[in-house]
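Dropping a structure here in structure tokens format, bear with me for questions.
Entry: chain A
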Amino acid sequence: MTALLSTEELCMYFGGVRAVDRVNLAVAEGELRCLIGPNGAGKSTFFRCLTGQYRPTAGRIRWRGRDITGADSFAIARLGIGIKTQVPSLFEGLTVVESVILAQRRRHGEADARRRAMAVLERLGIAGLAARVVAQLAHGQRQLVELAMVVAPAPDLILLDEPTAGMSVEETGRAATLIRELNRAHALVVVEHDMQFIKAIASTVTVFHQGRVLVEDSVARVLADPRVHDVYLGRSIAMPGTEGG
Partner candidate 1 sequence: MTGRRPTAEIAAAVVLAAAAIAVLPRVLELFALINATVYASMAVLALSLGLVWGFGGILCFGQAAFFGLGGYGYAVAALNVADTTWAVPIALAVPAAAAALLGYVMFYGRISDVYMGVITLTVTLILFNFTNSTAGDQWRIGAAPLGGFNGIPSTPPLNLPGDPGNPLPPERIFAVAVVCLAACYILGKLVLRSRFGRVVVAIRENERRAELLGYDVRRYKLGIFTLGGFMGGLAGLLFANCVFVSPTMFSLFYSGQIIIWVMVGGLGTLAGPIIGAVLLQALTTWAGTLPAVNPSLILGAVLVAAVLALPKGLLPTAAAALRRLRRRDAAP
Partner candidate 2 sequence: MPIARRSILTGLGAALAMPAVMRHAALGADPIKVVGIHDASGGLDIYGKPMIACLDFAVAELNDAGGLLGRPVQLINYDPQSNIQLYTQFATEAATKDRAAVVHGGITSASREAIRPILHRYQTLYFYNTQYEGGVCDRNCFCTGSTPAQNVNKLVPYVMKTWGKKIYVVAADYNYGQITSKWITKYCHDGGGSIAAVDFFPLDVTDFGPAIQKIQAAKPDVVVSALVGGAHISFYRQWAAAGMKSRIPMASTTFGGGNESLVLSPEEGNGIVAAFSYFQEIDTPENKAFLQKFHAKLGSAAPYLGGELAMRTYVGFNLWAEGVRKAGSIDRMKVIEALETGITNEGPPGRTVIDGRTNHVTLNVYLAECADHGFKVLETYPQQPPADTAMVCNLVKDPNSNRQYVIDVKI
């Protein structure tokens, strides 16, 4: 069976820095995959390659078997890949509902577009924010608005870059529920640090380290893997003054 999205020996170098180094990764239709790894492991760069924001130095990216390496961001988005960035990237001056209508990218009538946008907002529980201007929203609300925009065009694959960053424990719990809910309709790749959160949502985990794939396995086995511990431990040792564990 062809994977939904796959990379072959994907590389992204910046001068001498190998941010992404010969990564092979395949995501199946409807899968929920987590990417973990210390800061600077190359996860965000990897996402940027997938979404066409960077043109990979070498290697291939395939979508349903078709080579899409080097395609423009907008073309990749139209194939059905949405991305929620780490720091929400929003239309600050627009209202929430306007943003979501735009995100649908469809040419249906005004009333219909609004109805569909409201449905998406309701699904994420933020219908009450519809008329607010994005710039005035609180941090957690902004995260949800961006998610609504990503979900609105009903992509086949959603890339989530640290969706729980800056969230309280309670919010994180709700986010986990939400992500599982989203996974019913979309394949997901989630970059995360929070192990509890990963345990709550994922089946397969890929560990990045220094631009490469270190391990790829089920949650339980990855968490038990000593190499993964070394990587994370290494991080805490490398940063004296913080109490890592």
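Heads up, the rule we're going with is that a residue touches a chain if its C-beta (ideal position, glycine included) is under 8 Å from a C-beta of that chain, and two chains touch if they have at least 3 such contacts; residues count from 1.
Per the selection procedure, all candidates are chains of the complex that A comes from, given by their letters.
Small disclaimer: the values here were computed from a predicted structure and weren't measured.
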Interface partner of chain A in the complex, by touch - 1 or 2: 1
Residue numbers on chain A that touch candidate 1, as the complex places them: 51, 53, 72-75, 77-78, 82-83, 85, 89-94, 98-99, 101-103, 105, 107, 149, 153
